[in-house]
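The full complex has more chains than appear here; those shown keep their coordinates.
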Amino acid sequence: MQLKRWPRKNDPASIRARQEALALDGLVTSIDLEQFAGAAETVTGVAVIPVSVVPIGIDLGEYELDDTGAVRETGRATETIHVPLAHTEGGLTVSMTRGAKAAGTITTHVLHDRITRASCFVCASAADAIRLAGWLEGELDAMRGWIAASDDPFVSRHAKLREVTTHVVGPMCHVLWAWTTGDAVGPNMMTRNSYLLNMGYVMERAPVKPERAILEANMGGDKKPSYQYFHTGHGKTVIAECTLSDDAIRRILRTSPEDLEALAWVGTNGAVASGMQSVAFTPASAIAAVFTATGQDIGMVGTSSMAHGTGRRVEGGFHCSIRFPGLEVGTVGGGTTLPSAHDWLELIGCAGPGKVYRFAQIVAAAALSLEISASAAMASAGSENFFRAHHERGGLR
Amino acid sequence: MQLKRWPRKNDPASIRARQEALALDGLVTSIDLEQFAGAAETVTGVAVIPVSVVPIGIDLGEYELDDTGAVRETGRATETIHVPLAHTEGGLTVSMTRGAKAAGTITTHVLHDRITRASCFVCASAADAIRLAGWLEGELDAMRGWIAASDDPFVSRHAKLREVTTHVVGPMCHVLWAWTTGDAVGPNMMTRNSYLLNMGYVMERAPVKPERAILEANMGGDKKPSYQYFHTGHGKTVIAECTLSDDAIRRILRTSPEDLEALAWVGTNGAVASGMQSVAFTPASAIAAVFTATGQDIGMVGTSSMAHGTGRRVEGGFHCSIRFPGLEVGTVGGGTTLPSAHDWLELIGCAGPGKVYRFAQIVAAAALSLEISASAAMASAGSENFFRAHHERGGLR
Amino acid sequence: MQLKRWPRKNDPASIRARQEALALDGLVTSIDLEQFAGAAETVTGVAVIPVSVVPIGIDLGEYELDDTGAVRETGRATETIHVPLAHTEGGLTVSMTRGAKAAGTITTHVLHDRITRASCFVCASAADAIRLAGWLEGELDAMRGWIAASDDPFVSRHAKLREVTTHVVGPMCHVLWAWTTGDAVGPNMMTRNSYLLNMGYVMERAPVKPERAILEANMGGDKKPSYQYFHTGHGKTVIAECTLSDDAIRRILRTSPEDLEALAWVGTNGAVASGMQSVAFTPASAIAAVFTATGQDIGMVGTSSMAHGTGRRVEGGFHCSIRFPGLEVGTVGGGTTLPSAHDWLELIGCAGPGKVYRFAQIVAAAALSLEISASAAMASAGSENFFRAHHERGGLR
């Protein structure tokens, strides 16, 4: 096929022309694509991924943002949630199920909510960049007012500017625009608003004239893990925790608190030795499975999986927790409105506005459930149970 | 619903019982689940994700492993590949298409192929751990022979032990078992063989008796990014490169070589300032889309997206490249054999044995195509084109 | 000699007893130790290190802290400073001299001033730690007042509490006490005040009772480089910059702007590839030499040497800069009052109160001078001039 004749539109004729040109049929062309026509360009077929469901008992907080953009807990209730997992990794579902059972109830907390777009203004010198930075840090209120008063149709009213931080390196003045974005992840809305601030406010009024404005210059934490956002968060910062009883450890997890503690010690030191940023077991497996089922941005699996887990012996059991500094999740916008994604969100009470903190907590609880079970398997003598899980369950691999 | 009555099997009755209990219907239950019954436990429905297709011209190397496990190039040919992308990020597909067009042909290279399972033997002292390490490093040939001679049905013949490296910290002797795993990603097969080595060889014969053997203790690079594997690779190490002509930069990318160079400089310094391991633009978006379409392990999107991109002005154009130290890809095993995944692999000539290096190169070329276009949009004055792409294309968000 | 008889005091008889027991004489015992008796325990002799002097033209800012603890520039003047360097690395002094000459004048800026002691309160659960964190972040003003009103003789009046930040991981509530410490580096004074806050305020009044308070738990950036303080600073954040003219590059540095630019590009990518936090050439050599001459804490050479350098071609020359996020320097307290250290500080107008920002800028300018010259030597064809410097000047090695 000639590149020049490649039809790019999403009308039925173009779709069919592509399918025929590529000789596609069967399952991948069996679904009506019209419902996905707005989601991407040159849509030509589908990927179908099986979805498992795992019941998890979660003590969920209810949260709202106060005027300063701080996350405040307003209530708390325990539910059993049937969490959907789209994946093909044999053993994952059964392992998460076991972990949730051993935990009994997992308690979750939302600590923080911010997402960042980091623009950069290149100046003639560090002196100029420092002068620009000083000016910017004093303009926060004025810039907020300017956005609010704008009648530009590009402005997003959902994205609220919360803080402005600068970082000068050589002649570069990086500006970290920190936003809250409601129930959406927010990259598009904050991109639009940041662009307007850069071009309509900063470039027009700054006391020094930058040579160049760049909308994002890698200090914003976009889709690549970084220490900055491992620390301060990009999206929702969530902690999940539970105490495993000695009995559950023995009966359900088939290991001992001492073995879990030894594993935590060795695994933490192994992560340090390897320059591994996250200290955890396999959070990405859980994050990926929930994200894929629920229409999240799968390109954010790596950043959202940054995790800091802890475990320690306590009276009568073993306390374990996991901290996700930046779960980049949404319950509106993006893929969440599409068929299948929307249905799976609906199943867990997370479709639409006002649900994003609930959803973030469910993701964290699912990940902790898997951590518990996988750790227990690894902690057994010689990690025999981990080996067996790979042998028996990993049949497709 | 009571947790105790939750049916766990994948027979039609159990599946139906779960679907009814959860009140699921519509698209998510519209597909026959029997074909996915072996892929995961408690399968209850499906996720359906639209797949776009992007034509990319690639100069692909042909490779084989020599006896030492080194990757050797045996040939090279240029093809147009129609790369499938499963995602719902408006603008991604059209952007990758533009980047591929600007590139003309992208040249790809496979440099290295290894995957690691890192076990840990906890000893009584560092002295013992050092003694164990010294012994282990001398046993490579004997251990290879022992595996080859084993009649244990758990042994994988596809996973070949290539090197053994140790890392002693305190009383812990970490052992990095480095494998090649044929056309599979290999976590299951190397896990089985590593377990057998640990328990059948090391624990039986070592000159010191370890207190404890742990099959993986976070030095193996499993699903969490680390500096160790950013450097040495986990999976296939691949570089993609091309030179953009001045004309293509102007006409197709609507920017200039000078602007691309300025962006590269600022973005690299932004990454450094932010403690961002990868220096690149948005490789995870491309990796995630190809992985999701082709049945790869989505939990490996974060690690496989570790990337080191470069760009510089050259005579008549702009040279750009991206290095993926560890693409964890397979063309056999795991999700690759399932419907839809298999079809999309087939489309690009990557289904089944003997195709893994081809596939790894296609992934890298797709990612570089997106890097080119996204960088060009960001490099335009004020990053206006990047803003416009988010505004116009990102409609679903 | 028997350990039990080892005399530990610093009176003349004990000193002499130690010197005789160890059979020390000559230069190491030739200096009267009485003047050092308060500096360390069991003082037994001296180390004598030669000090070179390098003239550097610096455009120095004058700075003061405003009420919020922000650094404000109040003036600026250019001086030639004769910077003392204690070291034995052949070539270092002559190289820094050459760099300063090529630069003509180096402009320096102080951006920020904070030092941190990070305590940790271990609670029963993450829930409790989060509750404690929420309470702590609201107590800043009250805690400031409490310290001010304290009549505890341990309280330092020089250490001013500026911000309180928390970081919860599992049941641990880390608290980052951010201080300014006047003209001292400040570890002792902030340690005393942080202890009093921990035990007298937090443990007495917190809404949850922590199990354990630890005065510093590695989030404070103490003597070990970290990404947190590479970003936010620990001590004085300083940038030094200059533009090398084409003529100076050719005549004095014997290279070209193009070669300097190529080196910067390759060196930055090499640092990224190697997981090297700092992007720079050899800042530690300069920092170490000035610190050793002037009685700074040599154990802080590693953290103070964290650096982010930049270089780029500009019209008529090459702009270069270096950012030190955390110069841990003092002009009062510690070793600065001792003979020789005090004299060398006096030489550069930095002995005593009110001089610490001046001193921090001189350190940064010295480091940039060395960066310029060493880079130029490395940028020459094949790095021949770098090789020659090591061959001809490094005679002692």
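Note that the chains are named A, B and C in the order they appear, and that numbering of residues resets to 1 at the start of each chain.
Note that in this section contacts are C-beta pairs under 8 Å (C-beta built on N, C-alpha and C of every residue); 3 or more make two chains touch, one makes a residue touch a chain.
Note that the structure is a prediction, hence the values are computed from the model and not measured.
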With 3 copies placed, total copies in this complex: 4
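What we mean here is this: only the chains that are shown with their structure count from here on.
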Shortest contact path, chain B to chain C, counted in steps: 1
Shared interface numbering between chain C and chain A [over half = same, under half = different]: same
Farthest-lying chain, centroid of Cα atoms versus that of chain B: C
Mean-CA-position distance for chain C and chain B (Å): 41
Between chain A and chain B, centroid-to-centroid distance (C-alpha), Å: 19
Chain A and chain C, separation of their C-alpha mean positions in angstrom: 37
Multi-chain contact sites of chain C, meaning residues that touch two or more partners: 227, 231, 275, 308, 310, 312
Residues on chain A engaged by chain C in the complex (per definition of touch): 107, 109, 111, 125-127, 130, 167-172, 227-228, 231, 239, 241, 243, 275, 308-312, 319, 321, 323
Of chain B, residues touching chain C in the complex: 227, 230-231, 265, 268-269, 271-275, 277, 279, 308, 310, 312
